[in-house]
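Removed: one protein chain of the complex. Kept in place: all other protein chains.
Naming follows writing order (A and B), and every chain is counted from residue 1.
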Amino acid sequence: MKKTGTYQFASKPSIVSTAVSVGPLEKVSPFHPHFDFIYEDERIGQETNEKGHSQLIEDTCNMAVTKGGFQLQDIDLLLAGDLVNEMTPTNFAARQLATPFMGMFSACATSVSSLITASFFLETKLMDKVMFGAASQHNAVERQFRYPIEYGAQKPPTGQWTVTGGGYGILSHHQTGKPYVHSATIGQVMDCECTDPLDMGSAMAPAAFDTIQKHLAQNKGTSYDFVMTGDLGKNGFSILQELIKSSGVSSYLVDNYRDAGAEFYGNEEKFLSGASGAGCSATVYYGPIYAELLAGKWKKILLVATGALLSPLSFQQGETIPCIAHAVELSME
Amino acid sequence: MDAESYQKTVDQIAPKRPVLLNCMKAFLTGGIICAIGQLVSFVFMYFFSFTERTASNPSVATMVFLSMVLTGFGIYKKIGQFGGAGSAVPVTGFGNAVISAAIEHKSEGFILGVGVNMFKLAGPVIVYGVFSAFVVALIKTILVKMGVISW
Partner (left out) sequence: MMKKLWIISLILLGVAGCSEEFKVSTYHVDDDQQEIETLTKVFKDNQNLSEAAAVFFDHQLVVSVQVQQMSKFKKEKIRKSIEKKVKSAFPDHDVYVSSDLKITWELKKIIDEQPTTDELKKDLKKVKALAKEET
């Protein structure tokens, strides 16, 4: 039988602390009361965008450690990633943090893939505290994947805006009163022959749909408060809803679907279809959603981060955009 | 899920580009830019000793300078989002392409950053502009030699 990639974590590892910081533009987000820190400067006071990106990661990781009442030397492992070439911002931040470190790359799904990996490490009991998360910086990512920032190219209504921000958390052994990882589904790469890099939402929707379907099939009868995808944007999210409607998945006990990218900037027209980037799902999941879980507002949620696995080279060579989605189910007792 | 039927779903749901509205916006934006260019050219003719023929060079330089300033202050990308081709086709769009790339790559130094990448976006315009001029000139030369047309 084909493996579905769904795993349950019997030890129920808990997310004991999180920290989220964002750039100045993200102030307009309806989620902003839950962001721990909002920088006044897009470059975080550094000379280059990439240095700023690195600084943001370092600051946010430190914040997550301090908020949990730990110290950096308590961290067994840092699992993190970003979207810039060879992941230098994260690697450079890890140099400053000086904890054991492994880089993770699942494009914009890194926020969840790092949490899933951390859960496996915790399950082995070999580690006590694993830090996980992801970040992105608008200028650094845009210049790599698209045009220079100041270039006046018209973006279509399906275009998305890369978030400046990072979200990091610390996963530890089960603690009552903290949200824990119940189960997770490791997604498979899906390719529906989408080629437009300015319409990532429709490229990623099938991957999200596939992962959600697999996860829900393994957890029949479970009732979720909601299922939240990462950065499909308004367009990709309506396609996902259409896919769900036209399939049997709607019969599961989920009637509430949400998308972090579509909600991130509210209805500001400037951001077109919504937010994207590794920082989008990371900031929303480990900021407002974590806070609401902690406050007891939600009992059981499914977070599905989606990532488009393209590079500027691959789409210039006419390759399609393969996508991936990883799902993690968080519970609060 | 097969790719073909999925693409159909995407086409149904994805918001369409408002082509007609965009055309009108582009017409308006491009028209305004060109009107400003004409005004600049008249200024050069009226206050300096430039003729209609010779005023075009300093006018183009002035327009590129203006687009440089607008790009630096982050205004040109807003005009670009509104006007589309209307702001990309005039020479100001060319200026914007050169300058935005130069600003972007300043962090890698003046040789490997600015020098190497400045014409990253505008390069194709130069390459294919020169190439197509060559082809057209070649065709015309042949036609003239054959006596079909005269210079």
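In the analysis below, a contact is a pair of C-beta atoms (placed from the backbone, for glycine too) under 8 Å apart; a residue touches a chain by one contact, two chains touch by 3 or more.
Everything numeric in this text was worked out from a predicted model, so none of it was measured.
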Ask   = If you put the missing chain back into the full complex, which of the shown chains would it touch?
value = B
Remark   = Contacting the left-out chain: of B:Ser5, B:Thr54 or B:Ser132, that is B:Thr54
Note = Among the options B:Met45, B:Ala85 or B:Val114, the absent chain makes contact with B:Met45
Key: For chain B, the residues touching the chain missing from this view   = 45-46, 49-55, 57
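We take it that only the chains that are shown with their structure count from here on.
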Query = Between chain A and chain B, what's the gap in Å when you average each chain's C-alpha atoms?
reply = 38
Request  = Spell out the part of chain B that touches chain A in their complex, as residue ranges.
outcome  = 1, 3, 6-7, 9-10, 13-17, 22, 71-72, 74, 76-81, 83-85, 87-88, 93, 96-97, 99-101, 103-105, 107, 121
Query = Can you name the residues of chain A that touch chain B in the complex?
reply = 47-50, 143, 147-158, 191-194, 199, 202, 206, 209-210, 235, 238-239, 242-243, 273
